[in-house]
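Pasting a structure below so you can have a look.
Partial complex: the chains shown occupy the same locations as in the complete assembly.
Labels run A and B following the written order; every chain starts at residue 1.
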Amino acid sequence: MRDYRVGLIGTGFMGRTHVLGFATAARAFEMPVRLRLAAVADVTEAAAEAARRSFGIERATGDWRSLIDDPAIDVIDITAPNALHGEMALAAIGAGKHVYCEKPLAPTAAEAREMTEAAEAAGVVTQVGFNYVANPMLRLAREMIGGGELGEILSYEGRHAEDYMADPAAPWSFRHDPAGGGAMADLGSHALATAEFLLGPIAELMGDAATAIRERPAPGGPRAVEVDDAARAFLRFESGVPGLVTASWVATGRKMSHDFEVHGTKGGLYFTGERLNELQFYSAGDAAGRRGFRTIVAGPEHPPYARFCPAPGHQLGFNDLKAIEIAGFADALAGGPEPFGFRKGLRIQRLVEAVRDSSAARGWVTTAPGEEGAMP
Amino acid sequence: MRDYRVGLIGTGFMGRTHVLGFATAARAFEMPVRLRLAAVADVTEAAAEAARRSFGIERATGDWRSLIDDPAIDVIDITAPNALHGEMALAAIGAGKHVYCEKPLAPTAAEAREMTEAAEAAGVVTQVGFNYVANPMLRLAREMIGGGELGEILSYEGRHAEDYMADPAAPWSFRHDPAGGGAMADLGSHALATAEFLLGPIAELMGDAATAIRERPAPGGPRAVEVDDAARAFLRFESGVPGLVTASWVATGRKMSHDFEVHGTKGGLYFTGERLNELQFYSAGDAAGRRGFRTIVAGPEHPPYARFCPAPGHQLGFNDLKAIEIAGFADALAGGPEPFGFRKGLRIQRLVEAVRDSSAARGWVTTAPGEEGAMP
């Protein structure tokens, strides 16, 4: 079995998640290739070394370029700030390495397109970290929708809401700069990915990107927030189904509302990311007086749950979703399809920009996938 | 204490609700006037007589105009189909009677305006049946928002979703005709009323009125549905707060999703009409590690709950909300302010039409209250 040595760049929130995901994936899955977390890079030697020690990784470096140059590294895994994704990925691709990159792929669709085209030209395998679609309950939802269990689909609502920016005393940061993206880019991108994962391509949308907290403390006085913190978009899927997504990082009290609700002529589903092991299913075909939303709890009947536990209801965690994502990347390295390659990351970034553009133009825009490729 | 004899027109869903509401209000509240359900009218003598017997009312008639002409009737209560509201209300107003009318006030804002102006000119007392705002938990939410318990308000989401039209085999009816209104008029009007009840006037909105089931069985072959069945609108309140309302009658599995969620700098609230005795409250001021949405259950601390029960958690029902609404009407008859008079009914109808118009024009429209009066 072939070994792929991974060089991880970035050791913050997502760095930790990737480290745990690799560890779990290696044990939970019988992957067709072996992924070895061989080295870690951060902005300083000290930070990298601290992470190396904490995570139990062999090598550390304060210079991410040394991982690119290292012939012993096969895969570059990028969890650095979004603004650096492009430079790092392009360097890795240039060195013929496969690239696993956290979402969003890049701050702009233009940069995401450059990265995508470079990767495709180089023939390397890519993956973008949209981990929520790795959830067995989302896979179940997609299977039920695709298999007709809900009948003809009538409408869709999705959202991703958290509250980490709800306190107006939280200081201005790079996230509040246009390059930072905003709530639709940071969180709504997940909601858009799930929407296309479940219902197929969005053909048209109309955004409303609002800024609820308009300035934030900064050294030298309040500074304007230039991105959305509570955004929405009306959707029309190619199938004609009308829909909606919302995104917010000022949703006070919400910690992980990666939610959706879908209605069909024969049934309905809803899901909240705050209870990631549950899918609510209403079957209009149940007997009269006995109908109601069922709380389906994740179990071994919902692949790949059984890789983690043979008994239902024991619950997967957030990091387990990352392990599933990583197992999919391993399959792609072995020649399988990319579960969520750069082209899909580009697609999501295109949709994010369409929300912003249509909001600014106060009108609908078309988002037919065209050249940038469609989900799923 | 003065007696007001009520003549009820219409004995269907809402007729029953009004009958039960009058019965409960008379016992639960110490109203400043006495409301006596004196007579009932329906389209035929037989239907009226059946209702009279079933509900235990003194008199019945197949001719609603006879109630208008009857000097022994002081209040006309209209629960007939929407298309008849205007004719009935104008006749009642013309006869100097007070009018209690189910929502929506009329199929068009133009007609609603005519009714409102006639009532104001005549000086009669009016009430429109937006019963959800009578819920003690909505009153609590409004009090918390108004009292600053959530801090500065950042965003709002509301919806009213049910599924009684989700089956495409349900035949074409008057509800699918433009005069019938559609989901935003029928259900979304409740969501719009709650939005303005909680956050004040909407200044601007942008609608998306979709028709998910485009034709329905009719004698002679399928007939086109000409109204929305799943509609949404972006909102901007006068306060600058961004918001959203959605309406659907094809929300498979949902029976009473009269829901809202509101985020502020100090707290958040959410509510679902499927559990009308609960309000979820997140206080950012709770101790670290002890924060979370609290399920506040309705109790005697939430007026006028104690009128129904001195112990918390025993739960009010839908008809109890109507009794509260009726008690408010009685106060208005005794000279108090109208809790939800025709001018507010007109306001809601204006908003419903703004959703439709902006959807058709694919652009935002202003909805500053102006001459038609504002909520609340």
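Quick note on the criterion: contacts are C-beta pairs under 8 Å (C-beta built on N, C-alpha and C of every residue); 3 or more make two chains touch, one makes a residue touch a chain.
Just so we're clear, the structure is a prediction, and the values are computed from it rather than from any experiment.
Novice: All chains are the same sequence, and 2 are placed; what is the full number of copies?
Specialist: My count for the entire complex in this file is 4 copies.
Going forward, only the chains that are shown with their structure count from here on.
Novice: In angstrom, rounded to a whole number, how far apart do the mean CA points of chain A and chain B lie?
Specialist: Their C-alpha centroids are separated by 40 Å.
Novice: Note which residues of chain A are touching chain B in the complex, please.
Specialist: 150, 152, 154-155, 157, 163, 166-168, 206, 208, 210, 212-213, 229-230, 232, 234, 241-242, 244, 246, 248, 250-254, 261, 263-268, 270, 280, 282, 284, 291-293, 362-364
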